[in-house]
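First the structure, which I've put down as structure tokens, then a few questions once you've had a look.
As you look at this complex, bear in mind that one protein chain is not there, while each of the others sits in place.
Letters A, B and C mark the chains as written, and numbering starts fresh at 1 in each.
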Amino acid sequence: MELTNEEYSRYGRQMQVPEFGSLNSQINLKNSKILVIGCGGLGSSALLYLASSGIGKIGLLDHDKVEISNLHRQIIHDSNSIGLYKTESAFKRLKLINPNLTIIKHSIMLDNLNSIEIFNNYDLILDCTDNPITKYLISDTCIVTNKPLVSASSVKTDGQLIILNYQNGPCYRCIHPKPTKPENIATCSDDGVIGPCVGLVGVLMSIESIKILTNYYNLNNNPYKPIMLMYSGYNDNNGQSIKSFKMRGKQSDCICNKLTKEIIKSTNYLQFCGSINYNILN
Amino acid sequence: MELTNEEYSRYGRQMQVPEFGSLNSQINLKNSKILVIGCGGLGSSALLYLASSGIGKIGLLDHDKVEISNLHRQIIHDSNSIGLYKTESAFKRLKLINPNLTIIKHSIMLDNLNSIEIFNNYDLILDCTDNPITKYLISDTCIVTNKPLVSASSVKTDGQLIILNYQNGPCYRCIHPKPTKPENIATCSDDGVIGPCVGLVGVLMSIESIKILTNYYNLNNNPYKPIMLMYSGYNDNNGQSIKSFKMRGKQSDCICNKLTKEIIKSTNYLQFCGSINYNILN
Amino acid sequence: MVKVKVEFLGGLDQTFNGIKNLKLEIDGEEPKLIELINKLSNEYISNEKDFEMFIQEGTIRPGILVLINDTDWELEDKEDYILDDGDLISFTSTLHGG
Partner (left out) sequence: MVKVKVEFLGGLDQTFNGIKNLKLEIDGEEPKLIELINKLSNEYISNEKDFEMFIQEGTIRPGILVLINDTDWELEDKEDYILDDGDLISFTSTLHGG
């Protein structure tokens, strides 16, 4: 595969950056197919930058429609998007941002019966969802379909990011063998969130995704090691911070070592995580 | 001033965050007038989040037009923007994002003869420009018009942010009494930049701007102290980082202590910074 | 006696009266991390219902990650880690918003 002249002009400035990896990396992006689950606060900024960067194909998965209370943080949508499916609204914006991009809309709720078939069409998954039920399902599905996963969350002024199921690293269950009880969970709807704080975490996701797709982390000179990025947006008078925590690797006693498609299809994820009925993929 | 019902719905999620400061802070944003100088890589993400957050009035200053090589990082623009003034393109997007917002376009080059009059109309200035000539001029003008300044830069994978002329803190000259020689400067056009890396620094700017406008930094319980945020996007296998450096305060021997409008108007900033002719505000 | 620093991240400061950073002294020659955890839950949680946000079934509740000098405690000895002067022990809630 080669680049067109238009693509050379469009992506020239990033191909100049030594860490990016020049033409080869740009072609890798063009050949890449990524699935972004959740077109909300994290998904908005992640999608805008990933679409601009020259990724070939992006799948958008969200079953929700745009509401006015989303707009302070979900900058891919606008006032005309209210009432539209988030996938439809994001599709329109991304097509204008980059006409070279192929976009697939999945305007459905992800569940344990449809997840495997969907994931099979992509190379990398971004978990931009806001509840543990979906986070366990996404991680499990990445295990059986063998896809790396960039997973993040953000509430109030803080955020977290971790790369999962990558270069023999941990899965979500390796890190969180037991789910948090529903009553111990803070969410954006209950606890609020500062728009650019969740947006910043989405940008972090886009950068880690670009690194994975361009083989920045590679066994030869920069092997991936499991880390969690912890972002704090309101650090009193110290501004903002991102810390990097060294995390456990894949756990030998984790369910991920023996997961199968059949197990996923017969698991009741709602029951596993507890009984409060979340508004999934908000 | 009060909020409309539409505004309560739109901004409710951020008003819930304790650090934000509830209704009072939202009204402070509504009453605020900010000037964003440079509608490029930093300006794009800063503007999208500031417009969404409910700021009352935003001035856009840029004399450049959108080129295709901008689009990998300047996500406020899109393929239909090519050839338009960046101010015009940003205006269209921001109006759709938030119809409550008043936007003023300054499609001109900032210089030492027009800067004071423009700055007088705003409460806070964001320096999203890419060259030292403009950075000195903006800082000087903030001194004589008494405006706080959020100043940032980004090249390749890294970025820096500093709040200047705020609560008796330093100005740009206090930190950089001597300009960097033109031949020692790296720029986005020469050295390239990863789109989401410069975008992340723009998001940092929007968050620090919201903190200033909502009085998060205040003498009573969280006084501002001079810091510089240093962002690194490609930290080998440690992911990404933001560090906070403790910086010098206002310097007693700095020109800012005796700066006047007349001095600004008679200063040759181009000569002061050296002779290479930059493409200002790119 | 050993002096350590403690930080609460990801909103967990709310369980500890809004305290984000703490310097603590733990008695004994080679105190273990469990002693710090006990001290925190006994002396720094004022609201009884907040206790469940930190401790469940006799250990740190699911969803809280513990880091010893920026390293996951699973890579150290977890509760049995022997505290050293100057150690930074971080507790962070797992976030779920998106």
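FYI, a contact is a pair of C-beta atoms (placed from the backbone, for glycine too) under 8 Å apart; a residue touches a chain by one contact, two chains touch by 3 or more.
No experiment lies behind these values; they were computed from the predicted model shown.
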>> Quick check: which displayed chains does the absent chain contact?
In response: B
>> For a quick check of understanding: of B:Asn80, B:Thr102, B:Thr180 or B:Asn218, which residue touches the chain that isn't displayed?
In response: B:Thr180
>> Looking at the full complex, which residue from B:Leu137, B:Val155 or B:Ile264 touches the chain that isn't shown here?
In response: B:Val155
> In the full complex, which of B:Asn131, B:Thr214 or B:Gln240 touches the chain missing from this view?
Replying inline: B:Asn131
> Which listed residue, B:Gly43, B:Gly59, B:Pro148 or B:Gly239, touches the chain dropped from view?
Replying inline: B:Gly43
> When the complex is taken as a whole, what residues of chain B touch the one chain not shown?
Replying inline: 38, 40-43, 128-132, 135, 152-156, 158-160, 175-181, 184-188, 191, 193, 198, 228, 230, 232, 236, 243-248, 251, 281-282
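By definition in this document, only the chains that are shown with their structure count from here on.
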> If you average the CA atoms of chain A and of chain C, how many Å lie between those two points?
Replying inline: 29
> So how far apart, in whole Å, are chain B and chain C when each is placed at the average of its C-alpha atoms?
Replying inline: 38
> For chain A, what residues touch not just one other chain but two or more?
Replying inline: 156, 188, 191, 193, 236, 243-244
> Mind pulling the chain C residues that touch 2 or more other chains?
Replying inline: none
